[in-house]
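A selection of the complex's chains, in situ.
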Amino acid sequence: MKKINVGIIGAGRIGQLHADNMLRSNVFNLKVIADIHTDHLKGTHFEQQIPLISTDPEEILTDPSIDAVFICSSTDTHVHFIKAAAKAGKHIFCEKPISFNIEETREALKAVQEAGVKLQVGFNRRFDQDFRKVYETVRAGTVGNPHIIKITSRDPQPPHEEYIKRSGGMFMDMTIHDFDMIRYLSGKEVVEVSVKAANLVDPIFEKYNDVDTAVTTLTFEDGSLGVIDNSRQAMYGYDQRIEVFGDLGVAFAENERYTNVQIATKDSILLDHPKFFFLDRYKAAFMSEIHEFANAIIENKAVTCSGEDGYKAELIALAAQQSVKEKRSVSLSELEKEDVRV
Amino acid sequence: MKKINVGIIGAGRIGQLHADNMLRSNVFNLKVIADIHTDHLKGTHFEQQIPLISTDPEEILTDPSIDAVFICSSTDTHVHFIKAAAKAGKHIFCEKPISFNIEETREALKAVQEAGVKLQVGFNRRFDQDFRKVYETVRAGTVGNPHIIKITSRDPQPPHEEYIKRSGGMFMDMTIHDFDMIRYLSGKEVVEVSVKAANLVDPIFEKYNDVDTAVTTLTFEDGSLGVIDNSRQAMYGYDQRIEVFGDLGVAFAENERYTNVQIATKDSILLDHPKFFFLDRYKAAFMSEIHEFANAIIENKAVTCSGEDGYKAELIALAAQQSVKEKRSVSLSELEKEDVRV
């Protein structure tokens, strides 16, 4: 089997994560990693194992042997690189969100559509084994038609100020994963968004006009409901649970713990903590998402998280932002101009 | 210790439940049970064990030896009996809701206040051992200041049409328990209510202008949030869970199962079902609530669920109904005219 030749744009945390997963895989041939800064890669195993470390992404885009580009750079550069990669005929894996500007996202998707390349958006949680099992249970009809879908999604600790500043706000940065997951589980489109949000964790969020705590209610096209509760700080670890309640039953995915050990003494009965960090919790999911992407290319099948999925989640995030600002329910029809299919 | 002499008004399911608990208790002396219909009590153990079965509630109110009256009749009679019992100087235990009319509720509470008798409202869940443990954990500061309080409250199956017709609607009949619980857990007042509701379980609810599925978001006076999800039908049993998430941690009360047995075979790994019916789930709580009431009388202490608690929960239920009707968030200040303290 021919390996897929890959270039990664962006050598930050997430770019390095994908690089490591590719180096451990037999499907990818990682040829280039490019970033405006590459000094931090000096002396690492990346230097030994990746043929080219470059400060110029053009070296990826102009290399005819490259099959696919992973866009792991900052969000404000995504649209530019998607268009350039599409034009160069490369398949594209792009981290979420596609952009902070829904118009530009739409244009990027059109460019992909015209080029006829594949685009997968980095909603890694769709590949988590627990959430996948819930998804399959719902699809199999075991819990019937979903009436209420609940997601609890709480970070273990707030990001740094530099990150908050550029994050696009909690809904676009963090809840966007939940917006995608709730669409994925439901199999239906969201038509209305209503948010109650607060600043309870750290005043730093307020400084950047952001919130740190929220309860978001979503109405689906068939009248069924979704609810997501978010916090930027759960002291006990990364809290990632989903629940699909339907007319025949309910499926829950509980948190994964570091171990299944229970310790009982006179004073306490202790369980292990949930996995603390997203790199622990979704370790296998990150590996699976690039393999499903490879598979979509090799077998010319649909990707699991399409550009349209990225676009829809972004739209819901915008509606959530507006709901907080205007203290009212916001219909997606107010924001959506035309349909996108990529 | 002198026993408390009691008369029960209303010999339906809940009146009989309290009667049975009193007959098994050493604190109460159940002297009379009164109802407009008493034929169904003929030949039962009640006939043998309760000195007087009457069709006239006046026999309770005019009996000077009666210390306390349990009002277990239909909701539309509550206010009348509260006023009469207060006037007669009896302590009062009244099932929820106090009434469907907030003005009349306020008047009833004034009558209680003037008479100086005790009034406890039948929010039995406050006495559930699991919820009490969560309450105590929150009060002890273990999870810090609550940021998000979540309640899942789903009935195992819809009530009969006759019941639906007179129930006052899902928020006044069922969610009112959750409104009380969320105030109890939070220790703060609700200032705003926002509901998304739907008819997904049975068209019968729509016939009576009622809903069967809802997600209710509540904003507390300090900006922290509450969210309640309700359904009239959970196929797997009575689903009663609470979660208090604060800045230091989280406390969950999971469902109680019939047994702690796990059965593992080639095909399945099975747990036992959650307790199916509220009489199973809250069996011990029903016993505890009347004993805490007795204790409040004997030691002249405050009751655990005051008239004010009943009034506030009713107010939130009204706001929820209005939120559904007007498709907007409703502030409690729009509905509340004056404070009540009983």
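Should a chain be cited, it is by its letter among A and B, assigned in written order, with residues numbered from 1 in that chain.
Convention: a residue touches a chain if its C-beta (ideal position, glycine included) is under 8 Å from a C-beta of that chain, and two chains touch if they have at least 3 such contacts.
These figures come from a predicted structure and were not determined experimentally.
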Field: Total copies in the full complex, given that 2 are placed here
entry: 4
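Simple rule for what comes next: only the chains that are shown with their structure count from here on.
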- request: Using mean C-alpha positions as chain centres, tell me how far chain A is from chain B in Å, no decimals.
  value: 42
Task: Would you mind writing out the residues of chain A in touch with chain B in their complex?
output: 144-145, 147-148, 150, 152, 154, 192, 194, 196, 198-201, 213-215, 217, 219, 223-225, 227, 229, 231, 233-236, 239, 245, 247-250, 327-329
